[in-house]
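Have a look at this one before I ask anything.
What you see is the complex with one protein chain gone and the rest in place.
What follows is subunit A.
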Amino acid sequence: MSSDRGPLRPDNPKPWNDPRVRSVVFQILAVSAVAWVGYSLFQNTINNLASRGISTGFGFLDATAGFGIIMSLIEYDETMTYGRTFLVGLSNTLLVSGLGILFATIVGFIVGIARLSTNWLVAKVALAYIEIFRNVPLLLQIFFWYFAVLGSLPGVRNAVNVGDVAFLSNRGIVIPKPVFEAGAGWIGIAVLLALAASIALVTWARRRQAATGQIFPAFPVSLAMIAGLPTLAYFVMGQPVGWDVPTFGTFSFSGGVTAIPELGALLMALTIYTATFIAEIVRSGIVSVSSGQTEAALALGLPPRRVLRLVVIPQALRVIIPPLTSQYLNLTKNSSLAVAIGYPDLVNVFMGTSLNQTGQAVEIVAMTMSVYLAISLSISLLMNFYNRAVALKER
């Protein structure tokens, strides 16, 4: 039958009938249209800015900022530039996101596993936690921790005194700050040595186990080294670390290191909120591992903890990691709610105060968006590398 109709596709179709030519043409048209829209947006904006006498460009980054910021990880004072305020905001955003991701992962894994516990109470407590904190808007949770919990701590004059060295009040926690004297460098060297030795030990132990099947307790030994070596160095060098203990001045404590309540509240809210989603992701990952795997591992005589660590979780990770990545991204982006309680993150310091002082809205918004884009892409990239490393390797 088909032979009667001739070949399905002629050898030399007209160009407008050739699907290959058509697809190339349409793609070029689409790209040009996008580029043209982008270009006209850019030109139109530049023209509008110019015709309204609004100055443009990134020169403002070298101008003196002239305002104070409550917390900065890098050195900052009022005489520094707007470029510096950008870095201060960026480092504060990275701090709260990094800590948030760390804590949310820990809490999320624990709750996710607890949710599957055979203990009825543990499982129901985990369920209640997830259902409550997952369904309350994050902004409300931030306000709750800031105003209701941390705000109800005693005032700075009645601060909770922990052994005359640390003080807890509604202005945060202030603890002694270490002051490094001559010889303190050896403690750092000891830490590095202990870390290097631990890595070597773990590698050796793993190889030995692969070769002989004998298990060496590498973890406790490493822990002992990491704790012991620096302590040893500390006493050998004649205790070269002093402490700057906070003292009460006219208004508040001076000296020491202060963890501000804005950071605490934001971190608490981000951790607890995101951990609920991570817990559900972990649970679904574990459930996805066939129970035959667990039974087989138990049948081999592995203790239950090792079954979880060596058999179940590695397989569950394949399901867990992709959605976990998007939770990490969410947490990072949600950290911009900091502005509501005055934590000096990038949005607060740079898109808030700096934008208002300079009026360079277009440049500052563009820079801030690029930063969030870059952070998100980096997290995504790292997680994809990790995902590839733990993915099922078919041989």
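Throughout what follows, a residue touches a chain if its C-beta (ideal position, glycine included) is under 8 Å from a C-beta of that chain, and two chains touch if they have at least 3 such contacts; residues count from 1.
Basically, contacts and distances are computed from a predicted model.
Name of the non-displayed chain as stated in its UniProt record, restricted to "phosphoenolpyruvate--glycerone phosphotransferase", "Amino acid ABC transporter substrate-binding protein (PAAT family)", "Hydrogenase maturation factor HypA" or "Putative cytochrome oxidase subunit I": "Amino acid ABC transporter substrate-binding protein (PAAT family)". Remark: the omitted chain is touched by one listed residue; of A:23, A:44 or A:290 this is A:44.
Screening A:147, A:180 or A:204 against the full complex identifies A:147 as the residue touching the chain left out. Touch with the chain omitted from the figure is made, among A:161, A:209 or A:254, by A:254. Subunit A meets the missing chain through residues 37-38, 41-42, 44-45, 47-49, 51-55, 58, 66-70, 78-79, 147, 151, 155-156, 170-171, 249-252, 254, 261, 339-342, 344, 348, 352-353, 355-359, 361-363, 365-367, 369-370, 373.
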